[in-house]
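Heads up, this is only part of the complex; the chains shown haven't been moved.
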Amino acid sequence: MTENLQRADGRAPDQLREVRITRGWSEHAEGSALIEFGGTRVLCTASFESNVPRWLKGRGTGWVTAEYAMLPRATNTRSSRESVKGKIGGRTHEISRLIGRSLRAVVDTAALGENMITLDCDVLQADGGTRTAAVTGAYVALADAVAWAREQGHVARRAEVLTDSVAAVSVGILLNGTPVLDLPYSEDSTAETDMNVVATGAGEFVEVQGTAEGAPFRRDELDALLDLALAGTAQLTRLQQEALAS
Amino acid sequence: MTENLQRADGRAPDQLREVRITRGWSEHAEGSALIEFGGTRVLCTASFESNVPRWLKGRGTGWVTAEYAMLPRATNTRSSRESVKGKIGGRTHEISRLIGRSLRAVVDTAALGENMITLDCDVLQADGGTRTAAVTGAYVALADAVAWAREQGHVARRAEVLTDSVAAVSVGILLNGTPVLDLPYSEDSTAETDMNVVATGAGEFVEVQGTAEGAPFRRDELDALLDLALAGTAQLTRLQQEALAS
């Protein structure tokens, strides 16, 4: 995979952009992280509540949910605010749901008790891969909120609320046929195939979402992308661990 | 894959439910099909318009889009109408977008000219796999609408608007670890892993969407699911061809 072929930004096909995680960016949230994948910057906050949605009350289990959004000028041209339009677009819904499912895959909701944690992932600046940066940063914010809840006694001291960590990365096949890791906007907008992979710290899949933007893709291409992706999430897992250890 | 292990409804793991395609169900639409995957019934209509959305005007290319919805009592318990709630849910948005992307993967929008085809996929009765039935049925309705447009002279007689066919199927891993094809609601709601695969008639991937509903899944499990899915979409392709030949 690591051919000598370089990309527009000089990276090797299997190389991540510079990833920075600023843990505790927010003074108010129970957990927070400003995560950067190159020019993509997502502010992730975790809000803890001793309460669950109505449909879960009395079952003894908790809930983790997420909301993703983008500032109007996070992108190259300004988009209208969804609050002004009065409705949330399909893309926003889709990504919010993806982040929520990804985090719940490593949460033991019974261990969480009747508590809820809401992850807000707001894209301050976008340059491709906002949803994967959001999943990766949200995990850090979530881990801190869980630690906070344990310290405050909202969650039992020995409860293993988090069963593993979770991280996400994008992979794709460029027009010239090269499979690459972590696509910035310039690559993403022209790629033939675009895939987002969410994986646990143990290297198992939580989500695999591949889309043929141009031509349909073959089974061997899919296999190459999955290899690249698992190598990427493994690196992100280490960066999460470092951030949480600091 | 075709072990002797039988399922609740008596099917082998790699066996589709009974699939029925009633082509031309609607008297008004330019193309239509009522498709049934067992107890799942989706009415797909294709509406042709000699017009394109504003952002495409003057580019000489057309557009294919889709809207998915479910009747309130398609399911076992009644859901509120999205029109009454005044907003469309994330799931509806997600599936509408999936169907639209899947169809566009086999459409040459330049050959379509400045015309638009809207596929409405309304679930009249749901028993799992509504989105895959919708993609599969919508292709049949689309093919008829394209043929109609050609006959009416809206599209050039020799224009190859459709570059291939497209079909979709669900696969999943049951709690007992068995990978199975085409899950009814009873299996879908308890499966560990749930995957929807959209593939072309030529057997290449258009979409791969796998989600760990329970435990994360391993690479070898993913491989088994992809094998099952491609076998399923190949059968659906034949059924589409038969329906369109009749």
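As written, the chains take the letters A and B, and residue 1 is the first residue of each chain.
The rule is short, and it goes like this: a contact is a pair of C-beta atoms (placed from the backbone, for glycine too) under 8 Å apart; a residue touches a chain by one contact, two chains touch by 3 or more.
Quick caveat, the model's predicted, so the values are computed rather than measured.
Taken over the full complex in this file rather than the chains on view, the one protein sequence occurs as 6 copies, with 2 of them shown.
Assume only the chains that are shown with their structure count from here on.
The angle of the rotation carrying subunit A onto subunit B, fitted on C-alpha atoms and rounded to the nearest 5, is 180°.
Those residues of subunit A whose C-beta lies close enough to touch subunit B in the complex are 87-91, 93-94, 96-97, 101, 105, 164, 195, 199-200, 202, 204-212, 215-219, 222, 226, 230.
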